[in-house]
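Moving on to subunit A:
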Amino acid sequence: MLNSLLSQDLPRSKVLSALLLIILVGLLVTPFLFPGARSLNVGAKIAVFILLGASFDLLLGYTGIVSFAHTMFFGVGAYGIGIASTQMGPTWTAMAVGSVAAILLSTLLALLISLFSLRVRAIFFAMITLAVAAAFMTMASQLSDWTGGEDGLNFKVPEVISPAFSLSDEKFLGANLDGKLIAYYLVLSVSGGLFLLLLRIVNSPFGRVLMAIRDNDFRSEAIGYRNVTYRSLSSVLAALFATAAGILYALWLRYNGPGTTLSFDIMIDVLLIVVIGGMGTLYGAVIGSAVFNIAQGYLQDLLKLAHGNIDTLPVVGALFHPDRWLFWLGLLFVLSVYFFPFGIVGKLRTAALAKKPASLGGS
Partner candidate 1 sequence: MSTTTSVAPTVEDLPAAPRDWLPVLLVPLLILAALPLVGSLPTWGTLTIAGLAMGLIIFMVASGLTLVFGLMDVMNFGHGIFVALGAFVGVSTLTGLSTWIASQSFALNLAALACAGLAAAVVAGAVGVLFERVVVRPVYGLHLKQILVTMGGMIIAEQVILALWGPEARPMMRPASLQGAFFVTDVAIEKFRLLAVCVGLTIFAGMFLLLNRTKLGLLIRAGVQDREMVEALGYRVRFLFIGVFAAGSALAGLGGTMFGLYQESVTTAIGAQMMVLIFIVIIIGGLGSVGGCFVGALLVGLTANYVGFVAPKVNLFSNILLMVMILLWRPRGLFPVAKR
Partner candidate 2 sequence: MNAEPPLLELAGVQTHIGPYHILHGVDLVVPKGGITMLLGRNGAGKTTTLRTIMGLWQASAGEIRFEGRNIVGLETPAVARLDIAYVPENMGIFSDLTVRENLFLAARQGPLDNARLDWIFGYMPALKTFWQQPAGLLSGGQKQMLSIARAMVEPRRLLLVDEPSKGLAPTIIQNLILAFHALRDEGAAILLVEQNFNFASNVGDTVAVMDNGRVVHAGSMADLVADAALQTRLLGLSLDSHQ
């Protein structure tokens, strides 16, 4: 049963399975085990970025397309919810309208971009998507009547998932039974469900063709697959999952601005997540997102500790300042590219294979 749930794409490494299980269980019990707004936030963010990272992995790891415009779709999803709520009020109907509008816009943008991409070399394409993403972010800031400009939009969400809502005044196992809790599990379940869907997609014949194109596009075209079609389809799918992540994120944060979803920093974060976790594995996004968001949330505390002791050292001391946590992650990222091209997941899987030469690596 687990096999079919994971679409026959098992972790293939005991350590990896254990980690994934820990992350899953950890996310599920966070409201009870680590009560408080901060841990809930980190948990929700992990879930959202698992989905966002996985969608980017579909594009980068499975199709071999480097696109820096991915955050655009993330933003479209988030703004869809935000604008709908602001304009139509925080009803489920509004959320549905916003979501549908976002999905349509993302599909259109993804098609346009992929049509263009097939005319130019990969390096060209990467640069162009960078420019397009920057332009999109500027535009979002400019259309302040709709998007709230630089400041972004603060908006309400439907009552059931808003913090004011309360199921019961009593705490349950240490957690408040309020809208926030419901929102939290909504984010987790949708994110998890869509992740499993992505697993299904990459393990389907469609997914295998994508990987064939990624590895040798000349050959795949020669065999008879129209690369154009498959790449475009993959781009659109990746965009849609990213849009979904944006929708979830907006529902959780009840806020969205250019810096929250559209900025280049977010793109870098996604890149870090997918590469450190492991490209072309999807599970990499899970590991990567957990590592990244926990680091973002808690590494700073660790650094503060270290910094307190060595801040007298000239440059090195400054690098241990909590604000410089991204330096360490960046270092990990670069080392990953050189030494673990398939990230943590890849490393764990090869280690598992090495231990079991005769049979399949088991989980």
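Behind the choice of candidates: all candidates are chains of the complex that A comes from, given by their letters.
Some notes on this structure:
Convention: a residue touches a chain if its C-beta (ideal position, glycine included) is under 8 Å from a C-beta of that chain, and two chains touch if they have at least 3 such contacts; residues count from 1.
Being a predicted model, the structure only gives us computed values, none of them experimental.
Within the complex, subunit A makes contact with only one of the listed candidates (1 or 2), namely 1. Considering their complex, residues 64, 66, 119-120, 122-124, 126-128, 130-132, 134-135, 138-139, 142, 264, 268, 271, 275, 315, 318-319, 321, 323-324, 326-327, 329-331, 333-334, 337-338, 341 of subunit A touch candidate 1.
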